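The complex is shown incomplete by one protein chain, all other protein chains being positioned as in the whole.
Which chain is which? They are A and B, in the order written, and residues in each are numbered from 1.
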Amino acid sequence: MAAPLLQVRNLRVEFPTRRGTLVALDDVSFDISPGEVLGVVGESGAGKSMTGAAIIGLLEPPGRIARGEILFDGKRIDNLRYEQMRRLRGKEIGAIFQDPLTTLNPLYTVGRQLVETITTHLPVNPAEARKRAIGWLEMVGIPAAAQRIDSYPHEFSGGMRQRVVIALALCAEPRLIVADEPTTALDVSIQAQVIALLKTLAREKGTAMMLVTHDMGVIAETADRVAVMYAGRVAEIGPVREVVKHANHPYSVGLMGSIPPLDRRVERLAQIDGSMPRLSAIPQGCAYNPRCPQVFDKCRQLRPDLIDAGTTRAACWLYDTEMARG
Amino acid sequence: MADAPPMFEARDLARHFDVSRPFLQRLITREGKRTLRAVDGISFSIPKGSTLSLVGESGCGKSTVARLSVGLYGPTAGSVIFDGRDLSEARGLADQRRRMQMIFQDPYASLNPRWRVADIIAEPIRAFGLMTSRAEQQDRVAELLTQVGLSPLDRVKFPHEFSGGQRQRISIARALSSNPEFLVCDEPTSALDVSVQAQILNLMKELQQRLGLTFLFISHNLAVVRQVSDRIGVMYLGRLAELAPAETLFRTPRHPYTRALMEAIPDLEMTGRERIPVGGEVPSPITPPSGCAFHPRCPLANDRCVRERPELKPAGEAMVACHAVEEGRDDAMPMPAIARRAA
Partner (left out) sequence: MSAAVQRFFGSDLWWSFTRSPITMVSAIVAAICILGALFAPVIAPHNPFDLASLNLSDAFKPPAWHEDGAREYALGTDDQGRDVLSAIMYGARVSLLVGLSATAFATLLGVSLGLLAGYLGGAVDGLLMRICDVQLTFPSILVALLVDGVVRAALPREAHDQIALFVVIFAIGISEWPKFARTVRGSTLVERNKEYVQAARVIGVPRLRIMVSHVLPNVLGPVLVVATLNLGLAILAEATLSFLGVGVPPTQPSLGTLIRIGNDFLFSGEWWITIFPGVALIAMVLSVNLLGDWLRDALNPKLR
């Protein structure tokens, strides 16, 4: 496997509030290699979007990286100044957000926004940039791109707008794309088109991608590897087939089991009782222990790190070899 | 089951909205009035104690049907019949209100943030004057909270003290407090996380069995719909494309739109699968295509589909509104992978 393009090492993000410091992310580590799609899943509040925001340097204040480091192509990027980060974000790292309207400037035509991005980051003249912009719009599947390039964002429908956003994220030819729920606001039929597009890109251009979503179906179809997050930590990480079909962490097992199957009817869905703890009340030991069916004493006292669980790595004491031996 | 008298019936139900621009602007731009045909003539019935689901993408009119069903909107044409009585009759709605309730999509918006849980749940009891004594009301609230899996002690709390799933439970308790027989559920789990969604779906199934409830269930999620429904209606641009028993629909979807929809859903079993996405997008319901509304995206469309609007006609166990199915041309479109696997 190629050397990882993005390395996240023991990342910890804190939010100082008047009632004390909330730890939104704790000890999060993973890598993404060129051409690889890493899916990040979890329930709302698990910290998946926060991880994406930390990587692209857009943590909302007062959130801050308290510990750990983020390396892009071997160089640290978590301590870059705003201006340096902004340049990197346009050129090397592309971002796609859930709501296309917040990314596009409603006052400029789509073409102007694309051309500006291209000429800012690549050494091409405006005419060439425009040609490339049309090429990108065609690539993301916008019909009659040469005419529509001079339209304003509001003249596109929701699905088309999301494609424009993707074109905008891609046009500077970034090596890493951080996509936060890129298909959540779209209807299924459009969703399928967007997923197909992202997949093609990763494969053909060798772009690395971090795909944040709560939709396991999207992950199953798109990602190569999956990180399952719970209460600000990575609970399990591994190849997509393994995590989806043979998860090791009890939380992943519960999460996958609670997804209603499409191909059969079950009388009673598997469910995880209770709900994820608030950041202000994360239990001692393993954060999942109050909901875990396989909980034992150690889980209530000590927090597990990611442990090799055979096919995947899981933060769960069940896979602690010392314990297995003892 | 099919012989039971229907609890609920929609007959040629339609609801149009005037979405014209203000008069002066129309005058200046010489624009006519614009009508959004959110629901444009649909008929279905729900037998007592069963669940009918309506699925479709955003803008297909499914939520409008939900609101028509409980009288939040009045129909432009057609009628809503509840237990044999037309809701538009004088006092029809007022009498039936106690017997029909609704559960909403957004658990953060469906509970008044300034009210305590006990007052929220007791609102229907008070509005219908079901119990006058306060002690009786309190007992009922405690009973309902237990029934939906919350603690009776939660009644003094405010909505913001609960998680999304717990709020949806409160919403269900409120809907149940007037002992209704018919519940309209508008995307009750789509704002929830998947593990919580399973909790709520299980709870709703349990309650249906225990209380003999009849459900009209609205959702965009086919997998969820499969778990809860007896029959399923697929909507496209304000019309029913297909109406069939749940298992029939998933084993042999007939309408090209149903097939395309099923093919498009990302599925856990499909890791690494290549998909064939449906081309194009849902057209605007203000300017729907001529003939069959699905024809611009349909691989089976021909001249007749462009000209003539198909009606819902029996096709096997299902009812399908499609010329291709009627003419037996639908074999040209392959069954979606999911249906093949299930069959």
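General observations
Following the convention adopted for this analysis, a residue touches a chain if its C-beta (ideal position, glycine included) is under 8 Å from a C-beta of that chain, and two chains touch if they have at least 3 such contacts.
Everything numeric here is computed off the predicted structure, so don't read it as measured data.
Across the entire complex, contacts from the unshown chain go to B.
Checked against the full complex, the one of B:19, B:72 or B:306 touching the unshown chain is B:72. Of the options B:178, B:214, B:229 or B:258, the residue whose C-beta touches the omitted chain is B:178.
The residue from B:50, B:64 or B:110 that touches the chain not shown here is B:110. Listed by residue number, the positions of chain B touching the unshown chain are 67, 70-72, 93-94, 97, 100-102, 104-106, 109-114, 123-124, 127-128, 171, 174, 178.
Here, only the chains that are shown with their structure count from here on.
The mean-CA centres of chain A and chain B are about 31 angstrom from one another, to the nearest whole unit. Residues of chain A touching chain B in their complex: 43-44, 157, 159-160, 187-193, 195-196, 214-218, 220-222, 240-241, 244, 254-256, 258-273, 275-276. The touching residues of chain B, when paired with chain A in their complex, are 57-58, 163-166, 193-199, 201-202, 205, 220-224, 226-227, 246-247, 250, 260-261, 263-273, 275, 277-279, 281-282, 338, 341-342.
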